[in-house]
Every structure is written in C-alpha cells, then in structure tokens.
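With one protein chain withheld, the remaining protein chains of the complex are depicted in position.
Moving on, here comes subunit A:
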Amino acid sequence: MSLELRGISVTLGHGDARVTVLDGLDATFAAGTATALVGPSGSGKSTLLAVAGALLRPDAGQVLLDGADLAALSERDRARARRERIGYMFQSGNLLGGLVVVDQLLAAASIAGRSHRQLRPRAEELLTELGLGHRLRHRADQLSGGERQRVALGRALLLEPALLLVDEPTAAVDRTQARALTELIVGTTAGRGCVTVIATHDPAVLAVADSAFDMAPSPPERLSA
C-alpha cells in the first residue's frame, strides 16, 4: 500500500491573482509510515493534502493510491474514495456541532453508507483506545482541543482508511498534548499500516514522525529521518 504523486501541478486563483502552488511535484509515501510535510505558509502543504485526499483535482499529474489514479476519477468517484479509503483530521472545524462524541464517528459511517448500529460497538471501542471512553456522550463543545483532535482521529480511523491525511493536528493544543497526539497518530499508522501524511509547522511533530518532506525548496525534497 502506498501513495505516489507524479508530476502534480496546481495553479490557484484567477487573472493577476493566479499562483502556481505545486509545479510538477513528485513524491512517494510508504504504508505504515507517518510523513511530516513541513515548510512555510504558502509553500503548498495544504494543497498537497487536498490533492492527495481527492479534494482537489490537480491541473496535471497523477495521484496513485495503491496504483489507482485518484486524479482521473469523476467527482462522484472521488467523493466515494474520500468516504471509503481516506481519513482526514483537519486543523479546525473537524466536528459537527451538537453531536455527541460517538455520533461524530457514526456520522462518518452513515456518509459511507455503513450501518451505524453495527459500527457503534467498534466506534466506542476505538474511542476508548484513544482515551475518550469517558467522553462518549459529551458534545464537541464540552471537549478540550486535544480531545477534539482525538475524536477526529477516531472518526478518520473508523472505516480503516488506506490513507490518513492530517492538517496541523497540534495547532490548538499545548506542548504536552501535542506530543501525545502526534505519538498516537504515528503509533496508529504503524499499527494499521496506512499511509499517513501530516502537514505541520510544529517541530514536535517533526521529531516524532517517521520521515519528513520539505515543501520550501523547489522542487520539494525529502529530509533525512
């Protein structure tokens, strides 16, 4: 299982505001490893995540997840890939307001057309593994920043994704929680064998990740572990 990006180019904006964010990017991410994407703001980290996660179709290039090109899929099939094969943790706005923790996971199951009744035990077990067993019936606004991120991680993992994409997971948590959360993501990646890509500015993430990919140079380059 792997994620391979070949010749990815993305230009955003219109007219004078057009910016080439990714220009012929090549990168490979191996299964069971968590790769930190680093680089200054505007270097294309989020765009790379969007392209890899079938949220954004590149202007050119291939996004090969286990050999299947996500960039070539129709919008409908890309949506299917997102709900069935890809898990996301976003920087903010991860959770649905008003829903209790366990329902946050079951909502994702519903989107994927899976039985929420069958998946409820698995969701509760997963949340317990993530240290949220005592929070199953709490609403999102009753959780700390770190707890919310762990709920998002649980939602991303519920359907056993091949690819886990994480955007600035530690931006809203303190240093201790940041390290714990990063270790949880990296450990989960190794345990489940999925491909994990983490966009981050946080040196703590860089320290824990299996490898790193620097978006600052042109072309971006893999950093040694």
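In this section, a contact is a pair of C-beta atoms (placed from the backbone, for glycine too) under 8 Å apart; a residue touches a chain by one contact, two chains touch by 3 or more; residues count from 1.
As a convention for this text, contacts and distances are computed from a predicted model.
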From "Tripartite tricarboxylate transporter TctB family protein", "Probable alginate O-acetylase AlgI", "Putative ABC transport system permease protein" or "Na(+)-translocating NADH-quinone reductase subunit C", the hidden chain's UniProt protein name: "Putative ABC transport system permease protein"
Residue in contact with the excluded chain [from A:15, A:97, A:121 or A:217]: A:97
Which residue of A:108, A:132 or A:157 touches the chain not shown here: A:108
For subunit A, the residues touching the chain missing from this view: 12, 46-47, 49-50, 53, 55-56, 76, 79-84, 86, 88, 90, 93-94, 96-99, 103, 106-108, 110-112, 116, 139, 155, 167
